[in-house]
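All protein chains but one are shown at their positions in the complex.
In order of appearance the chains are A, B and C, and numbering begins at 1 in each one.
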Amino acid sequence: MSKVAQRTGPLDGRNFGTTGVTLTPAAAATRISLRAREDGLATAKKILGFAPPGKPKSSATKGSINCLWIGPDEWLVIDADDSGLPAKFAKEGNTKLSAVEISHRNTAILLEGAKAVDVLNSGCPQDLSSASFPVGACSRTILGKSEIVLYRTGEHAFRVECWRSFSDYVWSFLMDAAKSA
Amino acid sequence: MSFSVNTGANRIAGKGRLSPSKTVTFTLDGRQLNAMEGDTLASAMLANGIHLAGRSFKYHRPRGILGAGAEEPSALMDISRDNARRQPNVRATVQEVFDGMKAKTQNHYPSLTFDVGAVNNWFSPFFSAGFYYKTFMWPKQAWKNLYEPFIREAAGLGKAPEEADPDHYANRYAHCDLLIVGGGASGLMAAKTAAKSGKRIILADESASMGGWLLAESEATIGGRPAGEWVTETVAELAAMENVTLLPRTTAFGYYAHNMVALAERVTDHRSRPDPDLPRERLWQVRAKKVILATGAIERHLVFADNDRPGIMLASAARMYLNHYGVAVGRNVGIYTACDSAWAAAFDLQNAGVKVTAIIDMRAAPDPDLVEKAREMGIPVRTGSAVTKTAGKMRIRSMTVEPIADPLSEKFEIDCLLVSGGWTPSVHLFSQSRGKLKFDEENGRFVPDIHVEDCASIGSCNGTDDMDTALAEAVAAATAAVSGRAVKAPKTSGFASMRGHLIGSAKGAGPDDHVMAFIDFQNDVCAKDVRLAVREGMHSIEHVKRYTTTGMATDQGKMSNMHGLAIAAEALGKEIPAVGLTTFRAPYTPVTFGAIVNHSKGDLFDVTRRTPMHSWAEEHGAVFEDVGNWKRAWYFPRAGEDMHAAVARECKTTREAAGIFDASTLGKIEVVGPDAVKFMELMYTNPWQKLAVGMCRYGIMCREDGFIYDDGVVGRISEDRFHVTTTTGGAPRVLNMMEDYLQTEFPEWKVWLTSTSEQWAVIGVQGPKAREIVEPLVEGIDLSLEAMPHMAIREGKICGVPTRLMRVSFTGELGFEINVPADYGRAVWDAIWERGEPLGMAPYGTEAMHVMRAEKGFIIVGQDTDGTVTPQDAGVGWAVGKKKADFVGIRGLTRPDLVAEGRRQLIGLRTKDPKVVLEEGAQIVADPNQPVPMKMLGFVTSSYWSETLGHSIALALVEGGFGRKGDTLYVPMENETIAVEVCDTIFLDKEGARLNV
Amino acid sequence: MLLIHCPYCEEERPELEFRGAGEAHIARPANMAEISDADFEKFFFIRDNEKGVVYERWRHIHGCGRFFNAARHSVSDKFIMTYKAGEKKPKITKTQIDAVKPPAKGTPANEPVWTVGGKGEAK
Partner (left out) sequence: MRRFSAFAIAREALRHHKGWEKQWVSPEPKASYDVIIVGAGGHGLATAYYLAKEHGITNVAVLEKGWLGGGNTGRNTTIIRSNYLYDESAGIYNHAVKLWEGLSQDLNYNVMFSQRGVMMLAHNVHDVQVFKRHIHANRLNGVDNSWLTPEEAKEFCPPLNISKSARYPVMGAALQRKGGTARHDAVAWGYARKAHAMGVHIIQNCEVIGINRGADGAVTGVETTRGTIGAKKVGVVAAGHTSVLMQMAGIRMPLESFPLQALVSEPVKPCFPCVVMSNTVHAYISQSDKGELVIGAGTDQYTSYSQTGGLHIINHTLDAICEMFPMFTRMKMLRSWGGIVDVTPDRSPILAKTPVRGLYVNCGWGTGGFKATPGSGHVFAHTIANDAPHRINEGFTLERFRTGRLIDEAAAAAVAH
């Protein structure tokens, strides 16, 4: 057997900054697309250690695990450490919920700085003021011509999740927007 | 008076708000001129005594500067920084001068003062409205070769840029509680009032300085302080507030549904050396909870004979030039008006030391106070009189004045004539918001009536002339918009009255006169053109507009539309409201394509999707093709190889040893849940109940109409989990269609769909040596034929990472599709390559893949099918479950035409000459000698040279094709006819011997 | 760009996040395989295409992913309401329609037609 394959993210090695914002590729993470109805939530709670948030645009966090409300029966679970979530879900089976691993489908860009909202609003049509998109808020939305999942991690900090092959575009877009914001 | 010669002989020292210490230099038609920072090109020209600004569109008449803002129809210039940064048709009244700016006048040859195009002026009697519809028809060919080129050359104003634009542009989606458009007295007052609430407020004004007409006032006060100071203080106060975004140089150009207003901000066009990171312009797409429109009013000119000479301008503009820019527009100025506000211009000019030759007011009895004041100042006044003629070639020299009731005339020498026909409220945005207007008979204007969006109109744009009332309106609207507490508006004094108006033609330009009395300066439309249009039956104002082109120029008739309307109404014998206005459309003033495109230039024009192995392909010299947003490796040419040679080699290597192929772009959907199989039964034509766990099946998806929508291999991972693949391009629409059925037709079914297209990188290894290459890297999966037959799917590990390994083949060879989590894709690929290369493996691209699948008769949806092909037509009717009670497409498939005889069916073709490769898309006929139009039986969908078989192969959709096996048909090309024989679609290894090893 | 209230996200979002999905309340026949050609035509091709209140489907495709329905006025483009997929076609009252319908003709902006009744030739 030859050596074990190593993980390489699509944005590895990039970074960018202006006076207003910095862009950094997020570290590799484990991600699950969690789908469940009312009757599956208990199982999800058991595995995650907390209940998936029920309110639109909201998220819940415990330890290394973030659970983002995406839709009424859909959550994006991001685990910064490898807590073995896929295996735990696999053990529970698919009768009440669906947990599909998408760790590699998505990649993320961390956007930080005083101009973060302006930069995002160059391509994202949502209202990102703190009143309407407070810290902890998250939403699937649009950035320019790409779909993203936006997650506000701080007053001036966002995590921008996107599909792997869109990440080059999203990165370039944010760079272009950062320069002119 | 004292003139400060440095920035122009007509600059009055001590007048205006610009700072004399800051001067800039620019050129006009190559001539170097000085200006003050803050000057517009127009004010800078006027300071230098220049009125002549260009030639008109149709008659090439000399034209001057008419206005002082966005309404300007005449002074359009070509402005550049350098060759690539050149902008035609810029309004000199809006463009701020910057150091090094190059301005050029337009639409003349060889020069502005001597223009051969001016012969058109002589022929103007022929160029009546719509003349080109009436002639240029004989001889027929002359239209294309003579007339049209001539007309085209004569038309147009400036010259389009020829080089790619090096500037960049930006976009901002913004949200606010209140958007205020217009930073004049009303807008500023509204902002000041609303800002206190702490709510998010955006205030945009198209000018460089906020203040609107306050900047033109000389003696006005607000709250006891000079109006200019009030503006400065208010702007400073607003600028300091965090909840307020102040946007000068920003035009609100479009009011769209649901309170979205689009703004264009000019970021660098006024700067000498802009920071290269700054965008040239920024588009703002503002979603406002409430909008206050405070867009003011625009002054109208007067329609009389030869009213277009350089030196004739709007009275309000002259006032703005004087009081804001410190520029005297002439030294010997006449006034011709129907409105009080022009009197203020006369008084200001006279006070500044400019000689006002006479005030001609067409009203019999204008405000006695004004008349009295003029008398006191020694300005001659003629009331109840009109200017009936002007003289002067490149600049006005004199005016002839007649009492309206009386033909006695007197002549005044002047170098400038200020006109005012009263004010037109700027209801453009209001109208775009689909608000309804009403006609204010008394003041001859349309004003907002019913608001449709959540907005309010205040101040001049609402027809409110009196400043106290305007400010009270502002306070009330702002308070309501932010649900604030009512406050009192400040008291004002000293504002010029805006009473009095004329719409339509003035004396001497009436129905029986044949003079050139311009309505629309830019498109050279005269009063008589409108009358002609009406005479010819153009009785809708929309017809009048289109027949005469009035209001269709770059100013969209801001000054002229009311005149056109009034003249049309008169000619029609109708009331103005019964004739109606033409539609106001975005943009309010022209907006660059760049601002609208903003970030979507170059690489950001569209998303470019690349697979995890893209870099490897690049390193190995791949040529890529675009498939949707994806870049896919098309073929891998080696030194000296063209596409044909490379593809032939790739096929050969794969069939003889092995090939490696990046299939990552395939769409993938994970279908999970207790009802997964039921769902698959619905979505695909195939039966799925009996598909064993660990096995795959080729599936076909139709739309309800029975036509093939997509296809792909589906693997059953467990009883309740399917790994579904789709075509590359079809991935999003397939998932969308599945979600649609699931959510809206069968919401009670327990099954969930997740896109995993990008979770998995897919590496195809195909060819006799495939197993040998892959086997040593795999853990926990037995790859032997017995343990893992064709169409099996297994989970395990490869290179130490998880894999879903499918034994499938699109080439007809022994093959594996190795799904690995995408971030491992490149590493696993590298490992396979490391093993495979010494064994003779080569990478192949999509073209070789297409050839090999065609040799096996496998279809490509979208190439061998279009939206009119059923599974039966495509020869995959076996994939339609005969015993199924339902699936999407089941009913569509049985419609009369879909079961009729003579449908086009997919068959194989072999050219009689094996070396000839048919062209894809070539049409097929039975009788090549029939006359055109020929009866076409079908067409070639796929066609390739098969290196393996040593002859060309093709697939085709042919009428009744299944019944034509062995027939000879013909493919008529432009210069030859190719004979072909209909054959089976499977050209290679019918029995599948190569597969089952 | 419209502003659309997603009944699942419980707020208004920009149209860019949505995908229009055609007329609403056209149920797929349960006995699909058996329906007549005419019924299939009705189901698949025929549309009300109402000038006035339309019932239409949207998908919050770049948001929560849900399909939902809307009642909108197809002349003013204003929404009367949006509601979840599966909910019954709502009865729309005259008051609701009046609140979204464009103002009557007769006022000139954007309806540059001659006033009704202005018969015959002008001079």
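Throughout what follows, a contact is a pair of C-beta atoms (placed from the backbone, for glycine too) under 8 Å apart; a residue touches a chain by one contact, two chains touch by 3 or more.
These numbers come from a predicted model, not from an experiment.
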item: Neighbouring displayed chains - absent chain, whole complex; value: B, C
item: Chain not shown: contacting residue from B:Glu148, B:Glu229 or B:Asp642; value: B:Glu148
item: Selected residue (touches chain absent from view) among B:Leu278, B:Val447, B:Ala480 or B:Leu898; value: B:Leu898
item: Option from B:Lys393, B:His514 or B:His620 whose C-beta touches the chain left out; value: B:His514
item: Hidden-chain contact residue, picked from the options B:Asn48, B:Thr234, B:Thr268 or B:Gln285; value: B:Gln285
item: Touch criterion as defined above, residue of B:Gly8, B:Gly54, B:Pro88 or B:Pro577 at the omitted chain; value: B:Pro88
item: Touch residues of chain C, complete complex, unshown partner; value: 1-2, 15-16, 19-20, 22-23, 37-38, 40-42, 44-51, 54, 56, 72, 74-77, 112-114, 116, 118-121
item: Contacts of chain B with the absent chain, listed as residue ranges; value: 57, 85-89, 125-126, 128, 131-138, 140, 143-144, 148, 151-153, 155-165, 167, 169, 254, 256-257, 260, 262, 285, 434, 514, 528, 532, 535-540, 542-543, 546-547, 549, 552-554, 556, 583, 585-587, 590-594, 596-597, 600-603, 605-606, 608, 625-627, 634, 705-707, 862-863, 866-868, 892, 895-898, 919-923, 925, 932-934, 936, 939, 972-974
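In this text, only the chains that are shown with their structure count from here on.
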item: A-C or B-C - the one linked by more C-beta pairs in contact; value: B-C
item: Length of the line joining the C-alpha centres of chain A and chain B, rounded to whole Å; value: 32
item: Separation of chain A from chain C, taking each centre as the mean of its C-alpha atoms, in whole Å; value: 34
item: Contacts with two or more other chains, residues of chain B listed in rising order; value: 173, 285, 287
item: In chain A, residues with contacts to at least two other chains; value: 125-126
item: In the complex, chain B residues that touch chain C; value: 173, 256-260, 285, 287, 427, 430-431, 434-439, 446, 449-450, 452, 539-542, 572-574, 577-584, 704-705, 736, 739-740, 743-745, 747, 885-886, 890-892, 895-896
item: Touch list for chain A against partner chain C, complex; value: 56-57, 70-72, 74, 125-126, 139-142, 147
item: Chain A partner contacts - residues on chain B that touch it in the complex; value: 168, 170-175, 200, 277-279, 282, 285, 287, 598-600, 603-604, 606-612, 629-630, 670, 672-674, 676, 718, 720-721, 750-752, 754-761, 776-777, 779, 798-801, 820-824, 826-828, 831, 834-835
